[in-house]
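Below you will find the structure I want to go over with you.
Here is chain A:
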Amino acid sequence: DSKIALVPGGPHPYFAAWEQAGKDAAKDFGLAAADYKVPQKWELSQQNQLLESLLTQGYNGFLIFPGDPVGSVSTVDELVSNGAPVVGGAGCFKDPSSASFCLGTDTGNSAYIGTKELLKTLTGTKKRIAHFTGFLVDPNTQLRIDAVKKAAEEEGATVVQVIADIDAPEPAEEKINAYLAAHANDVDGIITSAWVPAVVASNAVRKIGDKRIKMVAIDHDEVVLKAIKDGFVNGTMLQNPYGQGYIGTFVLDKLRSGCTVKTDAPFKKNALTDKFIDSGTAYVAADKVDTYVDAMRDTTKKLFETFQATYLTCK
Partner candidate 1 sequence: MNGSLANAMRSDWFGPLLVTIIAVVIVGSFNPSFLSPLNIQVLLLAIAVNGLIAFSQMLIIAIGQMNLSVGAIGGLCAIVFAGMMDVWHVPAPLAALSALSIGVICGIINGVLIARTGISAFVITLATLSVYKGINLGITHAQPFYNIAESVKSVGQGAIFGVVPWLMLPTMAVGLVLWFMLNRQPIGRFILAVGGNQHAAELSGISIENTVVTAHALSGFLAALAGLLLVARLQMGQPTIGDDWLILSFAAPVIGGAILAGGHVSVPATLLGVVIVAIITQALVLFDIDPFLVQVVLGAMILAAVGANRFRESRLSRKLKRL
Partner candidate 2 sequence: MASEIAFQATGIEKSFPGVKALKGVSLTLKTHSIHALLGENGAGKSTLIKIITGVHHPDAGRLILEGQEVHFASPREAIAHRVGVVHQERNLIPRFSVAENIHLEQLGASLLKPVDYANLNKQAARWLEALGLDIDPRTPVSRLSVAKMQLVEIAKALSLRSRVLLLDEPTASLTPSETDLLFSFLRKLRDSGASLLFVSHKLEEAQELCDSVTVLRDGSNACESRPMEGLGRQDIVRLMIGRAEGDGGWRKRDTPPGVPPAIELKNVETSLGHANVNLHVRKGEIVGLYGLVGAGRTELAKCILGQFPLTAGTVEIDGKPAKIRSVGEALHIHRVGYVSEDRKGEGLVLMHSVLGNAGITVWRPLSALLGFLTDRLVRHKVTPYIEKLEVKTPSLAQTVANLSGGNQQKISVAKWLAAGVKILLVDEPSVGIDIKTKAYLHDLLRELADNGTAILLITSDMPEMILLADRILVMNDYRLQGQLINDGSYAGMSEGIMNLIHRSEAA
């Protein structure tokens, strides 16, 4: 019987949808369980300990957001060698690893698209953008920084400042406001590529209030969505956590019941792995902000319908 665990890197609103997704999938596919299990803190070692404990408790399939793309690999290898398949969810493990594949957002690509969208809205000749992002110890941060820079260069824009390490609300608030207080006139657009900076920056541009500075956010925090509706933020790069949870659970069950991942499946590549499946990322602007949930559900449905045929061989 499949007992699936959905394990994020730590407590974070992004993953809230996994809980429902797991429950839905367990019901739809008749699994013993598909539980959302949260490490108490964003610590690699806490997550590893939780995973080991879950294995002891009899969980036999894991959808994991890697606490660290490299650092989590050895735990994954251990889980897999104990007969529990692992799928990377929302983020990827770095190859080589025993994870079956990675189902998530291509973080670099998302930042790239977001930047392009931002630049589209900028009209002036000087396109100066600032980039607010998360912890530097997260290798994804470097990918995002590079992607934003690449997109900017392609459009003839300049990234005037990168502010990082602001994954907690207090420092984010402090640094972003300090930056805008001093440099609001030297910047035309803001791209954010992490949850907290997106929220804080949305509030900050609302406070400035003149809507001259354009901004593209990330994720679906209420503050961000409201700011889009009110026109302070131009749009956000949506991800699809529900789809990751739902499809991930489904696949793990399949993998346990004898299916294998096709070696010639049309995987995408990203900086971390060659076995990447895009769970869907979409740019949502004011026009679609009310219906974004439906949009994501469609993406999930589309992905799900063809998933088994595309990626798995089952007897």
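On how the list was made: all candidates are chains of the complex that A comes from, given by their letters.
Rule of thumb we're sticking to: a residue touches a chain if its C-beta (ideal position, glycine included) is under 8 Å from a C-beta of that chain, and two chains touch if they have at least 3 such contacts; residues count from 1.
Quick caveat, the model's predicted, so the values are computed rather than measured.
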item: Touching partner of chain A in this complex, picked from 1 or 2; value: 1
item: Touching residues (chain side chain A, partner candidate 1) in the complex; value: 11-13, 16, 38, 40, 136, 145, 160-165, 168-171, 173-175, 177-179, 181-184, 196, 199-200, 203, 207, 221-223
